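Heads up, one of the protein chains got dropped from this complex, but the rest are sitting where they should.
Right, chain A next:
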């Protein structure tokens, strides 16, 4: 079973956290910090598995992670999962995100948290894997997107008009937003096609 899925950046800022077991909010934050601490001190090119931190169950659980440019994708799993299988699953998740967002980057995860959650929900449910087929996942995500758009077409028209006007006034909007140390694009994702 997958106990938790965590995404954080190189500085330990959480970008997504999904726990499939109940912890208090405080513990969840501690687990994220502990996991970041364990994973970030490891060199590149070492193995992708390590024993879980104490908070999440110690050596009963394994952390399986991949590091893509600015982001760490960490899956915390128990002994019933295949390590290499989970590694592939992370790859499927990232490739799916990449397809859905067209060259995914850290910003996409921040500004479209709901979408990321939805995509993840198509893959993993209650800690178990629901679907591994990427085109199936993307089809579902697209269908949802379409539904959202069609609904927005009727009820969301005024809001979209407002936002369109605002955007017109701010043609260089992205530049106005100081995003600090977020490096925009995930440069050369090593594992991507």
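Simple rule for what comes next: a contact is a pair of C-beta atoms (placed from the backbone, for glycine too) under 8 Å apart; a residue touches a chain by one contact, two chains touch by 3 or more; residues count from 1.
By definition in this document, contacts and distances are computed from a predicted model.
> Could you check which of "V-type proton ATPase subunit F", "Gamma-secretase subunit APH-1", "Elongin-C" or "AP-2 complex subunit alpha" matches the UniProt name for the chain that's left out?
Hidden chain, UniProt protein name: "AP-2 complex subunit alpha".
> Looking at the full complex, which residue from A:5, A:56 or A:89 touches the chain that isn't shown here?
For the chain that is not drawn, the touching residue is A:89.
> Would you write out the residues of chain A that touch the absent chain, in ascending order?
Here the touching residues of chain A are 14-18, 20, 22, 25, 29, 42-43, 45-51, 80, 82-85, 87-89, 91-92, 99-102, 108, 110-115, 117-118, 121, 125-136, 138, 140-145, 147-148, 151-152, 155-156, 158-160, 163, 166-167, 173, 177-180, 182, 191.
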